[in-house]
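One protein chain omitted, others in place.
This part shows chain A:
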Amino acid sequence: MLNILWFIIWGLLWAMYFALDGFDLGIGMLFPFFAKSDQDKRAMLESIGPVWDANEVWLITAGGATFAAFPITYAYMFSFLYLPLMLILYGLIIRAVCLEFRYKVNNPTIVSLLEFGFFLGSLLPALLLGVAFGNIFQGLPIDQNGYHGNLITLLNPFGLITGILFVVAFLLHGSLWLSFRTEGDINLRAKSLARKLWFITLFFAVLFLVSAYFVTNLYNNYFSMPYLLIVPVLCVLGLLGAGFFIYSSEIMAFLSSAICIIFLTFTGVGGLYPNLIPSSINNAFSLSAFNSSSSQYTLAVMTIVVIIFVPIVLFYKFWTYKTFSYKIKEGKEEGY
């Protein structure tokens, strides 16, 4: 029972990470192309300044929860995916430093290096997390001798489709966030960009959902338990909502896009169940919520911690988002 609960929490933590850090990774990828003036740059950074760091903590929590609840998955997931994970970490390191130091440096050469670092450090994690999850959805080549893949084998078509889907969905998510937080010219440009990105995201989302039918076993759970189909349906509804609300309600468009990302993650995770990392060679070597978990005692301890503290975290994070949901005035940016 606790194993199932922790499997859901595991999926939820990744979903929260993608839905929250997704938009600030998106802003980072948009940064060099979208900002026309210093004012635009300041507005873009201010829109994520108060929240990006706390958004990234969902990744740390997802990592920590994997370690605590499924230590065997944690050990194999991160050692098998050694190089991609390290590249993600390098990206996150570079991005955070470049973002924080952009307005503390005056030398133009270093400024352009920092701006490029912010872009690259946002693109790498978005793309590689997508590639990694695309491969996990397909299963990794694991048998009794360990892992038989490498960085190149990860870059297969479905891995790349998922990677690009992550990138475009985060770009859309970021531009919707930007339109929510800004006004005037930058707001209009964000909306018109979001509209274009919406079509691209739709294309890759459909491509992902269709090709998943052919190259993964994700749909088996949905065919055997049809009521679970609500998950991919909510994902699609979220995406439709994001497109529908772009010009009529900024907040609804952003929230719809968040719902789309959350249920996209759950579509994948729900299809994986009971596995966290399926073996593409033989299901006997898959790492599941049951064969890779911690003891019932540890799971119980962690459940109590989650029940007490996660509501508190959600409460003050909600308060923060409310405090920092004001429209950024052009030329009057605060913070950095």
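Basically, contacts are C-beta pairs under 8 Å (C-beta built on N, C-alpha and C of every residue); 3 or more make two chains touch, one makes a residue touch a chain; residues count from 1.
Operating definition for what follows: contacts and distances are computed from a predicted model.
Visitor: Write down which listed name, "Anti-sigma F factor", "Cytochrome ubiquinol oxidase subunit I", "ABC transporter permease" or "Aspartate carbamoyltransferase", is the UniProt protein name of the chain that is not shown.
Guide: "Cytochrome ubiquinol oxidase subunit I"
Visitor: Pick from A:L25, A:A69, A:A194 or A:A289: which residue touches the chain that isn't shown?
Guide: Of the candidates A:L25, A:A69, A:A194 or A:A289, A:A69 is in touch with the missing chain.
Visitor: Residues on chain A that touch the omitted chain in the whole complex?
Guide: 46, 49-54, 56-57, 59-61, 63-69, 71-72, 74-80, 82-83, 85-86, 89-90, 92-94, 96-97, 100-101, 104-105, 110, 146-147, 294-295, 297-298, 301-302, 305-306, 309-310, 313, 316-317, 320, 323-324, 326, 334-335
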